[in-house]
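All protein chains but one are shown in place.
Chain IDs A and B follow the sequence of writing; residue 1 opens each chain.
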Amino acid sequence: MKITGLIIAVLAGALLMYATVDFPPFGDPYSPASMHVSPRYIEKTMEETDVPNMVTSVLADYRGYDTMYETTVIFSAGVACFFLLRIFRRKEPGERLYRHVLTGVTIHVKKGAKLPPSDDFERIDTAWIPHDLIIETGCRLLIPFIQLFALYVIAHGHHSPGGGFQGGVMLGASVILLAISQDLRTAVRRFSEKVDALLCAMGVFIYAGTGALCLLLGANFLDYSALAPLLHTDPVMARSHGIFIVEIGVGIAVMATMIWIYCNVSSKGEYEEGL
Amino acid sequence: MSQDYPALLVIVPLLSAFIISAAGWVNKRLCFPLSVAALSVSAYSCIGLLLRVLNEGVVHYRLGGWPPPWGIAYYVDYLNGLVLCVVSVAALINLIATKKSIEQEFPEKTGPFYTLYVLFVTGMLGITVTGDAFNLYVLLEIGSITGYALLAMGDEDRAPLASLNYLYMGTIGACFYLLGVGYLYIVTGSLNMVDIAHILPGLYQSKAVTAAFIICMVGVWIKMAFFPLHAWLPNAYTFAPSAASSLIAPLMTKVMIYVMIRLILTVFTPAFAFTTLAVSHYIVWLACIAIVMGAILALAQHDLKKMLTYIIVAEVGYMVGGAWLGNRAGMTGAVLHIVNDALMTLCAFLVVCNIVYKVRGYAFADLKGLFAKMPFTMGAFVIGALSIIGVPPTCGFFSKWYLILGAIQAHHYDFMVALLFSSLINVVLFFRVFEIGFYEPFSDHEGHEHHSAVMAEAPLSMLIPLYIVTAGLILAGLYTGDIVNHIIRFVIPEGFI
Partner (left out) sequence: MGDLVQVVIAKYNYWIYITLMMIGLYAMIAKNNLIKKIVGMNIFQTAIILFYISIGMKKGGTLPIVEHGHGAHHHAVHAADYINPLPHVLMLTAIVVSVATLGVALALGVKVYNRYNTLEEDEILAQIRKK
């Protein structure tokens, strides 16, 4: 297998490199890629969509259809991981271990009995290690700032690098940080699986729904200028607002999917213990 | 409303997938009616779109209102319209036929299953209808990711590994396609298929265009399981759940063959593909090897499902060889075979679905006496088998006829011999199954043998769709002349011999 792999890689690499002879040089401002389609994006982004960040306007307006499918890809990856891994445990484990937080005494409760949830006792797994106070507190202090920055990134996608994907991943990372620093169960308690799955579907639905709304209002799919009468602005500003709405949808969907994939893969579908 | 058919046929399944996902958490019984409604609207739009194309010619649709090449545009011509109808109708029939099978195999996860099902169909429809090369990549990935997940939940021992191997090879294929699009973008500056076709003729001597074509072709060949890149297909489809394999097996490879024909005919025009590049001879040889190897490997199998998957490998060889013959008859045969093979594979895999539902196995040993126990299912199987062998008036005969005609006209007698050889091997393969099913006494699992088995047929909800497909096989054969003269004739550009 190694020799086959080597031969294939060398042949493919040789073909690809041989073809680069006909490429325009690196950084050439007169290359076909820089002269044909993109000048209109650069020159007309302000007057057609009122969004200074050209990448956002191309992503969410000119080629918004692609972005909708990109969000669908991430949604289907979340559903796929859930479908593949999730095990709904019907039977409760026969015995549980509880640890008294203040004194460190461990209690072994048998025969399926449970202690009611309280702050004095925490449920531990067979693979439990003591949680580090510094890490726990440090992360707990950081998470709100991460989320605030993520919301800033989503909202300022029009004017600075950013947008729905970047902000959504940061929001997801904040909840995953909670899960890593404390406990998967804590994160799931705060952000339950059902809410996660519904938010994921809702996020992409906002995107596709905006497009369908434009279709119902008589224009082509994802033509945000049709939203102008609904938003009481002119068509150009309607495009800017339409881009913002879909970016919110993307942010929600990406956040929910990142958390969903993390929970499923790290706990092998059982949602009992994480990393 | 009819102005919006191009958008509706992908949007309705897409939106429904999200609603089905949410509904799965609320009440599982809502998922099936929602999926059927979504795919019915989509099938209606596809048929309406084909009728529009027959009346008006090529249909364009701009997404976001932007003109191509600055925005993404749909480009629906005769080839597209035909494949769209086949994909949507096949997916709908399969959904109705496999309802009981899904409920049996996934009692807790019906919500996600239907979501992934509808998303897969959205991906396939989107690949077929789009006119933008990069959009095709994204939709290809939707179809692939949902496919990997659907195929991995079958046989607990072997399905995850088979799906993981499919994932590796499928990702290489899709990334090669992406790289090819990148090379085209560097030399042309555009991503829209029609726009690229306008810019390319001045660049035929460029090595980058040649490399782009080769990489795109290899990527698409990996995804359609063209020999010798077929290694992922038998395991992935055999160990899959029966509802998933009867969805993916008829559709995925055929849509990839559509992509190859689209690249040859529209993006890199036939002038480049056949004249400037001059590799068509070798590709037809490779197709002959694919057909022969598919047939021989199918002979070596001991279970029905794996045998059918090797037959798919051989059928892909028919279509690739037919497209690369370089003449009108060959290309007609290839396009006609897309339609016919989708129907034949759907029929065969629905039969396997019925068998697995009642007998819980698909090895040859499980098929003993099945003609007495499940006569209606096996009756449909006989017609499907006759179609795969190529017996008139079923549709399989007519596409083989065009392919052989094309082979003779192009003086590719090796391709003709491979086709005839494959038909003979198919006779052996299927008559072996008939013999086991008809003559061997039925044995239940305790090892006793009965000579008169009680008929225990699959439920009506699985039989009626199967018979609709079987009737479709015969009707497609009888109406071949209409299909070829009204639709396929316009697919092939005028200058083609």
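By definition in this document, a residue touches a chain if its C-beta (ideal position, glycine included) is under 8 Å from a C-beta of that chain, and two chains touch if they have at least 3 such contacts.
Not measured: the values here are computed from a predicted model.
Participant: The chain left out here touches which displayed chains?
Facilitator: A, B
Participant: Can you tell me which of A:Tyr41, A:Tyr98 or A:Tyr271 touches the chain that was removed from the display?
Facilitator: Considering all chains, including the one not shown, the answer is A:Tyr41.
Participant: May I ask which residue of B:Cys31, B:Cys46, B:Val83 or B:Leu179 touches the chain that does not appear here?
Facilitator: B:Leu179
Participant: If the hidden chain were put back, which of B:Leu164, B:Ala365 or B:Leu478 would touch it?
Facilitator: Counting the whole complex, the residue in contact with the absent chain is B:Leu164.
Participant: Please identify, in ascending order, the residues of chain B that touch the omitted chain?
Facilitator: On the side of chain B, residues 134, 138, 141, 144-145, 148-149, 152, 156-158, 160-161, 163-164, 167-168, 171-172, 175, 178-179, 182, 185-186, 191 touch the unshown chain.
Participant: List every residue of chain A that touches the chain not included in the displayed model.
Facilitator: 1-2, 4-6, 8-10, 12-13, 16-17, 20-21, 23, 25-29, 31, 33-34, 37-39, 41-43, 45-47, 52-55, 58-59, 63, 66-67, 70-71, 73-74, 76-78, 80-81, 84-85, 159-161, 165, 254, 261, 264-265, 268-269
By our rule, only the chains that are shown with their structure count from here on.
Participant: On a C-alpha centroid basis, what's the spacing between chain A and chain B, in Å?
Facilitator: Roughly 32 Å separates the two chain centres.
Participant: Can you list the chain B residues touching chain A in their complex?
Facilitator: Going by the criterion above, the answer is residues 4, 7, 11, 14-15, 17-19, 21-22, 25, 61-66, 69-72, 108-109, 112-113, 115-116, 119, 122, 126, 132, 134-135, 138-139, 141-142, 145-146, 148-149, 152-153, 160, 179, 183, 185-191, 199, 206-208, 210-212, 214-215.
Participant: Residue numbers of chain A touching chain B in their complex, please.
Facilitator: 15-16, 18-24, 31-38, 40-41, 61-66, 68-70, 72-73, 75-77, 79-80, 82-84, 86, 88, 194, 197-198, 200-202, 204-205, 208-209, 211-212, 215, 219-225
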